[in-house]
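A single protein chain has been omitted from the complex, and every remaining protein chain is retained in its original position.
Right, subunit A next:
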Amino acid sequence: MSNTRMIELIGVQKSFGTLQVLKDISLTVDKGAVVALIGPSGSGKSTLLRSINLLTVPNSGYIRVGDHAMDFSSTQTLPRDRDLAAFRARTGMVFQGFNLFPHMTVEQNVMEGPVTVLGTPKAEARELALALLAKVGLADKAGMRPDSLSGGQKQRVAIARALAMKPDVMLFDEATSALDPELVGEVLAVIRSLAAEGMTMLLVTHEMAFARDVADRVVFMRDGCVVEEGDARQVIEQPSHPATQAFLSHFHNGLA
């Protein structure tokens, strides 16, 4: 177990009823690496992402993020609420639909994790929230409600909210898929700056050009399996597997 590896998955399986969504997935992500998960819809990439912070609890396999590990291969019992919560607190997640808390201001959204989960004093949490909002370019929106923001602004608040937990890794689940095209850039710019700071990140994305330019590695999934993985530029520009080639051929117009 090398400690340069931040995420380690071994033999992860997940079924919903009779449908097997993840078939024996093993994957490692180095500390500070950016990995893009690509693949057709229904390939299991979102389920894989959600099982890394146990929003989806796998049926079997081993998952480690930083110092926290869970082994699902032996036990049939579900992990306890407290253990799940402690595990998830170490990962940040950004959703396609933003999922900001509508009954709180922007600043309160960002303070919520530290105050409720970590017990950080409010004044300290507010300072942290303002710093993170400044970092994503939204310091002036601190007192506003999420419903008065644009999609791109909401997603940047969601990123700040996740960062407030000082996570070991950040998981992005199609973070730009619900955005108007002209708002995608501002969110990608924030993700790019996190990559430059050395944040370990795993992104499910349909932005192939972004994946190629920002990710270190690309993992292509289909039907619950990892079909191909490797250097980002290599996989996207010269995929070796026919399935990867077929999938990427849909995007090549936009990859200039």
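Assume contacts are C-beta pairs under 8 Å (C-beta built on N, C-alpha and C of every residue); 3 or more make two chains touch, one makes a residue touch a chain; residues count from 1.
Everything below uses one rule, namely that contacts and distances are computed from a predicted model.
The unshown chain of the complex is recorded in UniProt as "Polar amino acid transport system permease protein", chosen from "Polar amino acid transport system permease protein", "FeS assembly ATPase SufC", "ATP synthase subunit a" or "Nucleoside ABC transporter membrane protein".
Of the options A:G44, A:P58, A:G113 or A:P239, the residue whose C-beta touches the omitted chain is A:G113. Touch with the chain omitted from the figure is made, among A:T91, A:T176 or A:T244, by A:T91.
Among A:K14, A:R126 or A:R161, the one in contact with the hidden chain is A:R161. The chain not displayed touches subunit A at residues 53, 55, 81-82, 84-93, 95, 97-103, 112-113, 116-117, 145, 158, 161-162, 165.
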